[in-house]
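Structure provided below as structure tokens; questions to follow.
The complex appears here minus one protein chain, its other protein chains still in place.
Read from first to last, the chains carry the letters A and B; within each, the first residue is number 1.
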Amino acid sequence: MRILKILILTILLFSFSPFQAFADKSDDTLVIAFSREITNLDYHYGTKTEYLILGDMIDDSLFYVENENLTYAPSLASDFNVVDDVTLDVNLRQGVKFHDGSEMTSDDVVYTYNFIVTNDKNRRHKKLASWLKSIEKTGKYSVRFNLNSPYANLFNDLYRIKIRKNGIMGTDGNWDDNAQATSLNGLGPYKVISFDPGVEVVLERNESYFGGPKGNPAIKNLIIRSIPDMGTQQAELMSGGIHWMYNVKKDVGEAMAKTGKADYQIGPSLRIGFLVLDAGGYSGEGNPITKLDVRRAMNHAINRESIAKNLIGGPAKAIHTACNPVVFGCFQDVMKYDYNPEKAKSLLASAGYPNGFDLDLWSYRDKEAAQAMADDLGKVGININLRHGKLAGLNKARKERQIRAYFGTWGSSASPDTATISNIHWRDPNKGDRNLSGDPKVNELMLGAEQTLDIDERKKLYAEGLKLIAEQAYWVPLWSYSEGVLSSKDINFKQDADGYPRIWNITWN
Amino acid sequence: MIFELFAKRLFPQAFNNDLSELEPKHIFLRKSVNHLGFKFGLTMLLIIIFLGIFGPHIIGISPYEQDLTKRLLPPIWVEGGNWEHIFGTDGNGRDYLARILYGTRISLTIGFGAAFVGMIIGISLGILAGYFGGWVDQLVNYLLTCQLALPGLLLAMTVVFLIGPSITVVILVIGVLHWTLFLVVSRSATQRIRNLDYVLAANAIGASKYQIIFSDIIPNILNQIIVIFTLEVGIAILSEASLSFLGVGIQPPTPSWGLLIAEGREALFFQPWLIILPGIALFLLVVSINMLGDGLRDITDPNSKIEIKSKVEVPISNLKQNINSKK
Partner (left out) sequence: MLRFIAGRLIVVIAVAITLSFITFFLLNYAIDPAQAVAGEEALFEEIEQVRIQYGFDRPILERYFEWASGVMRGNFGESYYWNKSVYLLVLERAPETITLALMSVSVTIIIAIPLGILAALNPNTIIDRFALGIAVAAQAVPNFWLGLLMIILFALTFPIFPVSGDKTYFHFVLPSIVLGASSVPPVMRLMRTGLLDVVDSDYIRTARSNGFYGWNLTINHSMRNAVLPVVSVLAVQLGHKFGGSVITESVFAINGLGRLALESILGTDIPTVQILVFIFAFMFLIFNLFADILNAYLDPRLRK
């Protein structure tokens, strides 16, 4: 029995000793939180905003999006020359070093782009370079891009593709997709010290960073923690465990600010929300959504302004186009549907549904907004069964053509051009599952606008495309989001006009 | 207490002082009147059921009606609360009291439904195993071990992921994961009863297996089954709450308590009542069911030491009379 006593005592002691068991912390260290896990350091293998932010911290590319004017500035490129519609010459900066100390030359650039284009398994970013016919080395610090056809969103893709060291991803026919997954030799203002997938990324300032449009970061050490639970993030912020968190909802932000323990900023974001409707009947021929009046009724039924104002807050507001009004090409003079439940009901009646019908609405985020919309639709007779779950479930259902209507959003992170969002959502339906319109004209117009460099021509094509989308109500455009950020009083973080968090600009107070 | 008054008025024969003339159900009633846990549990449960069924009508507010301008109002006891929304409102401006009251129906429906499914499966397998023994018993034993070793929550999630969440699916999934107690009890009871003389006699005179099962075995295990049933209802209610909490159970806007707690999670700091109130509701419901179940077990257990108190004095002379008359 004495043994039992000793055992109990040991357990008690063990339990209450603040033993350092699993990790450590130090000075000049900024700690930020991401909700979604980072399981791969290589930006080329991830699509979430988190990966883009991380990519900007540890990688660099030929071009970069300046926050003030939302324009593209040369980054690793020193200057460039548009020779003609399908040819671009780029000169590289000299003396730029990878994290391992070696210098960047045109060999690395050529290698990177060839890798993106020829690697079959790298599906995610292969489309980025689908416009690339070939890339030639024209000098130690210069390259030439030869395009298949004119491509308007060229600079966006040149920004998205991060330059990798020559040979690091393997060779043609023998690519190693995981070469940069858990450790990364990049060109960015921070380098990776350690990486625990799904848990934490530890970064340290790259002391030999070339500066460039991002500038040199003020803070030496940076830790990114994956904290999926927003409540936990708040707690950590309050107790000093983290200094910065984003995607903060209005209620939480305001309440936290009131406690005086953190600063709350809410500004505009490029993200927009929308309902995608199965006009093409992929989920079932002749289903109610295939009828124009039904889709128009849905547009009238939802009180978007109220949701934007009360649930999202900040500068969020209702939109009427399949793009964010502030970006290039987002033509605004399209058919608009006002909030009018009575009109919605009469449209439904004329479509043959005087008593409404049942509908599964899929969603994966903004649960409160989803419920508010379900409620609005219910009031005009469309009886919603909300299928709210994780994105993976929604993607699966969409691939299996089960979805009749879903609530989606698109960030267009740091990309001030309609092309970024339309490229994904209006593609050939035989290739992808996002375009549910069933209307080949939409694909022709919206993607056609990428294939010319003539600004007027692009604007004209987008105008026609957006007008068609609105008139046929292929979508229910909902609202533009706001970006809410909570930051500790110890740091100074200024929000940018596009809502994209440029972490490397943070300084201590 | 009030309970006793009710009981005495409804079943006056039960309170006869001559204890030898009491039928089993009267004994049950007498014992239950003295079991504090049973009374408390039953009363609380009845109150909760009443609130669940009639509550929303009484307060006249719908649990589904949203008002985006009145979101996250605090309850009446927190600064800023008002009588219009006694328990405040949730993130979509819906009255919280209405939602919690309505949630009772969800919990009870799923609790009873799932326990029922579990009961059917468990009893069937248990009687089969107990009656036939041999390899049937081995097989059922094997199934039992498999069932116990299964990480239930994970499998429930996977199945719901596969089929899609709905009340029916949730009831079935929980039921299919919770039959073990029924099995154990019905199997051992069946084994015991099967070897009793009167069953062997019934067999000898040609009664079919099914006749024996239904007329002899089932009535005898009924007591224990009822006890287990009540306990399983409590377990099923908590399971549903867990599934809904994780997002793979009842879907919004249906106000399952587990779902309400999940929705309140982000507002942990500033609106803790969103979490506290539904949790209390869950706790009260399950506690009352468990107390009822425990009470039932104590009362129906022939070995328990509950007294049947007789409060009337029996004069010695009467006793003598009774003894004489029974000669």
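Here is the rule we use: contacts are C-beta pairs under 8 Å (C-beta built on N, C-alpha and C of every residue); 3 or more make two chains touch, one makes a residue touch a chain.
Remember, it's a predicted structure, so these values are computed and weren't measured experimentally.
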item: Touching residue (missing chain; options B:Ile167, B:Ala202 or B:Val287); value: B:Val287
item: Residue among B:Ile53, B:Val78, B:Ile120 or B:Leu155 that touches the chain left out of view; value: B:Leu155
item: For chain B, the residues touching the chain missing from this view; value: 142, 145-146, 148-151, 153-155, 157-159, 161-162, 234, 238, 241-242, 245-246, 258, 261, 265, 268-269, 272, 275-276, 278-279, 282-283, 286-287, 290-291, 294
item: Contact footprint on chain A, counting only the chain that is left out; value: 1, 8, 11-12, 14-23, 37, 39-40, 47, 120, 123-124, 178, 181-182, 196-199, 227-229, 232, 235-236, 239, 241, 390-392, 395-396, 399, 430-433
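By our rule, only the chains that are shown with their structure count from here on.
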item: CA centroid of chain A to CA centroid of chain B, Å; value: 48
item: Contact footprint of chain B on chain A as seen in their complex; value: 229-231, 234-235, 238, 249, 251-252, 255, 306-307, 310-311, 367-368, 370-372, 374-375, 385-390, 393
item: Interface residues, chain B side, partner chain A - complex; value: 64, 66, 68-69, 71-72, 91-92, 161, 164, 247-248, 251-253, 263, 265-270
